[in-house]
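Before any comments, here is the structure.
Every protein chain of the complex appears in place save one, which is left out.
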Amino acid sequence: MISSISSDGTLLVFSLVLPVIGMLLAMLTGGRHARTVVLLMLVANVAVASGIITGIWESGQAITYHLGGWSPPLGIELRADGLSAAMMAVTALVSLAAGLYAPAGFRFPPSKGSPALESRMSFVFWFLLSATVAAMNLVFLAQDLFSLYVALELVAFAGVPMVALSGSANTLRAALRYLIFALIGSIFYLLGAVLLYGFYGTLDISLLAGLVEPGPSLWLILAFMTVGLAAKTALFPLHIWLPPAHAGAPPAASALLSALVVKASFFLVVRLWFDVVPGLPSPSASQVLGAMGAGAIMFGGVLALLQARLKLLIAYSTIAQLGYLFLAFPLAFGMGAGFETGPALTGGMFQAMAHAFAKASMFMAAGLIAEAIGHDRIADLGGLGRVLPVTCLAFGIAALSLIGVPPTGGFVAKWILLEVAATSGQWWWAVFLIVGGFLAGGYMFRVIVPALARDVVPPTLIAPVSKFREAVVLVLALLALALGLFSDAPAELLTLGRPPSADVIQP
Amino acid sequence: MTEFLYVAAILVLVTLALSLARVLRGPAKADRMMAAQLLGTGGIAILLLAAGSGLKAATDVALTLALLSALAAVAFVKSGERSSSSPKNEKQP
Amino acid sequence: MSGLWDLLTILFVSMGVFFFVAGTVGLLRFPDSLTRLHALTKADNLGLGLIVLGLLPRVESPQDALKLLLVWALVLVASANSSQLIARKVRREES
Amino acid sequence: MNIPTIFGICASMLIGLGLYGIIIQDQVLRKLLSFNLVGTGVFLLFGVIGRRGAEGGLGGDPVVFGLVITGIVVAFSATALAVALLIRLHEETGDDTLLDEAPGEEEK
Partner (left out) sequence: MTGDLIFCAGLVLLILGLAAFVVAARQPFPAVVGFVVFGLLVSIAWMCLAAPDVALTEAAIGGGVTGALLLVASAKLGDPSKRGQKMKLARGFHVLVILLCIAVSAGLIAVVLSLPERAPTLALVALDPLESTGVKNPVTAVLLAYRALDTLLETVVVLLAMVGVWSLAKDSDWAKKPAFGYSPERGGPLGLLASLLIPVGVMFCVYMVWTGSDHPGGKFQGAAILAAMGILGLVAGITSVPAVTNARLRWVLILGPTVFLVAGLMGFASAGYFLAWPPEFSKAVIVLIEVALTPSLALMLGLLVAGPPRHSSQL
């Protein structure tokens, strides 16, 4: 029974429909029940994601579904390959964790004896959380460039209000800046999409893959789309919107934004380069992308070293860690061969997954720390390990993964990329990988070393810390660790159901 | 006959171009708004002429514009009232 | 027969376009906001009305004729009221 | 030179103009207007491509026209969200730009 459901595409539909139902029910029941409704939905979403993974794992094939029975180019196809399934699982787990972690202020009633039917937070946060899941799942599943545009806008419209949840002037400004970057990014993506339609008469990714021909028009289209998506992914030098946005949001929202939301547009860059125009990108174009990634690693790393506040440090670290993702593009040129799906892509996606768990854990840990001691000044965190041991442990594990220390998931990702850099003779990327690791080590130990210090007076706790929320943070960090300990299965999953080489597909 | 309607449409388009000058030059906000109103009517005329030359759906577009043409003026007038405590009759330098 | 109708169309549409031109000239040349408003309403009401009249012989069904007249009526209502609103605003700002 | 080509050139220039406005303007409202110019340009390109695809007695490719309608509604929603954010920011700070934070406006 389960395998029959998981091998046909019905589960793909449910991964889109469930979060939308969550949104509609949250809208209807309001803040009083929004949390319950959305948490139930998130649990179901984890089940659906694991069902999809099972289906792909057992058949070794991608799962597809033609909505309304209309096949492309007229209709829209949903398609889950290994990449989608892995990212959907990450999304499901991180969003569930964010839901469980959400502080009391996001629940109903916000305070005892409150006469209101709902409070702003008790409705808005859950609605946005649900929308984020719907948007991410659509990004991972849609095979149609226009549906993916709608998905990008969903991601942005869910992310922007999250940034501004606290309503302070700084977060409003950060949210507005983020929205403008996101809008420009998606309109340039859409520009490329429509031009592709003008040349090839379809928006379906696998049909396009069989039709595209290299040429100046195609390069220009690809450039528009990639720049647009890079702006949304906060790829250096289009990153300026990210630190204030991610640092200003409430921790549960920061975790979603840094772990998931920025990955949506990265995932589309992957789709674009590896699936829409497989085999065509030129080495020089991918070197440019790699250079931007390298710039991000350096720039983000150095700025993270200079931050005085924990949340900003973590946000700058996101810029650096996103840089690694883009090293996958130049490295995807194997030993003199063309641009292809291979270990470089696996390394990049591994980095995306490991970073998602680690960064979500880290932002949530930072949130607990700020709540417990009333500030997040890095200089005053000395001795924190003695008062918040579990939180600090989680933070430490997540930090090890971001630095790339074995046996974490971050290590596996960086190791794969290093190996590819060595075997493909692109040693210069290896230099950036290693220096980036040292930078990450530097900024993380700025936090960890004082926190573990024994000879300082620990900060006083001004509020008790929920054991349950600490556990959620720790589980996320352990997931980043587990990704490294059990890396074989996920690495294999990432290679399943990838589209066959370009010349096989005929429209 | 269609050619005649095209010529008429082109002439109305020319008057639109001229009234644009008023939108651009002002000087008062009300002048710009009024010129925009005239442009709206001109646009409706063009659409009707297009409908006359065979594009039937143009009438519905014209109807939509006619229905909504007042909205901009209303939004302009009403929203200005809030800041009427400090009347700013914005003049070009 | 159709020749006569065509002649009517040409006549009325030409007059309508003339009023548009006149209204525009007024809008550009008249010295102050209120007189410009006056020029504008003329163009709105008469110019469009004449064009509608001119196009009436060309419609295929009574429904389409009704729609044409409705457009005219709506523009009349809208322009009369919005000019009044704008005039009120002009007066208020001048006082 | 035919009608789709004319509008194709118009759309291309709108996109360039709008991009210029987005980068150069300080005021967010002006940035949003410019963004809408870019959006209109992109949608007009849809129109050009749809018009070129006229076949079977249709005036254009209905798939493309359907997409534009969706796009216009989405672009409007985006503008409305941005305007609401801008007005709130203006209420809080009296500022209508996104220039760097004034000193002393540090987060609590």
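A, B, C and D label the chains in the order they appear, each numbered from 1.
Everything that follows uses one rule, which is that a contact is a pair of C-beta atoms (placed from the backbone, for glycine too) under 8 Å apart; a residue touches a chain by one contact, two chains touch by 3 or more.
Bear in mind that the values here come from a model prediction, so they are computed numbers and not experimental data.
Displayed chains that the missing chain touches over the full complex: A, B, C, D (touch as defined at the top).
Of the listed positions A:67, A:298, A:456 or A:475, the one in contact with the omitted chain in the full complex is A:67. In the complete complex, the hidden chain is touched by one of A:83, A:128 or A:365, namely A:128. Where chain A meets the chain that is not shown, the touching residues are 10, 13, 16-17, 20-21, 23-24, 27-28, 30, 65-70, 73-76, 116-121, 124, 127-128, 131, 134, 138, 144, 146-147, 150-151, 153-154, 157-158, 160-161, 164-165, 167, 172, 191, 195, 197-202, 216-217, 220-221.
Touch with the hidden chain on the side of chain B covers residues 2-3, 6-7, 9-10, 13-14, 16-17, 20, 23-24, 26, 29, 32-33, 36, 39-40, 43, 46-47, 50, 55, 57-58, 60-61, 63-65, 67-72, 74-76, 78-83, 88, 90, 92. Annotation for chain D: contacts to the undisplayed chain at residues 1-21, 23-27, 29-30, 32-34, 36-37, 40, 43-45, 47-56, 58-70, 72-74, 76-81, 83-88, 90, 94-97, 99, 102.
Methods note: only the chains that are shown with their structure count from here on.
With centres computed from CA atoms alone, D is the chain lying nearest the middle of all the protein shown. Looking at contact counts per chain pair, the maximum sits at B-C.
Seen from the C-alpha centroid of chain B, the farthest chain centroid is that of A.
Separating the CA-averaged centres of chain B and chain C is a span of 11 Å.
Centre-to-centre separation of chain C and chain D, using mean CA positions: 32 Å. Mean C-alpha position of chain B lies 21 Å from that of chain D. Not a single residue in chain D touches at least two other chains. Along chain B, no residue makes contact with two or more other chains.
By the definition of touch given earlier, these chain pairs are in contact: A-D, B-C. Against chain B, the residues of chain C that register as touching in their complex are 6, 9-10, 13-14, 16-17, 20-21, 23-25, 27-28, 33, 36-37, 40, 43-44, 47-48, 51-52, 55, 58, 60, 64, 67-68, 70-71, 74-75, 77-79, 81-83, 85-86, 88-90, 92-93. Note for the complex: chain B touches chain C at residues 1, 4-5, 8, 11-12, 15, 18-19, 21-22, 28, 30-31, 33-35, 37-38, 41-42, 44-45, 48-49, 51-52, 56, 59-60, 62-63, 66-67, 69-70, 73-74, 76-77, 80, 84, 87, 89. Taken in their complex, chain A has these residues touching chain D: 74, 146, 149-150, 153, 156-157, 160-161, 164, 167-170, 172-173, 175-177, 179-180, 183-184, 187, 190-191, 194-195, 197-198, 201, 248.
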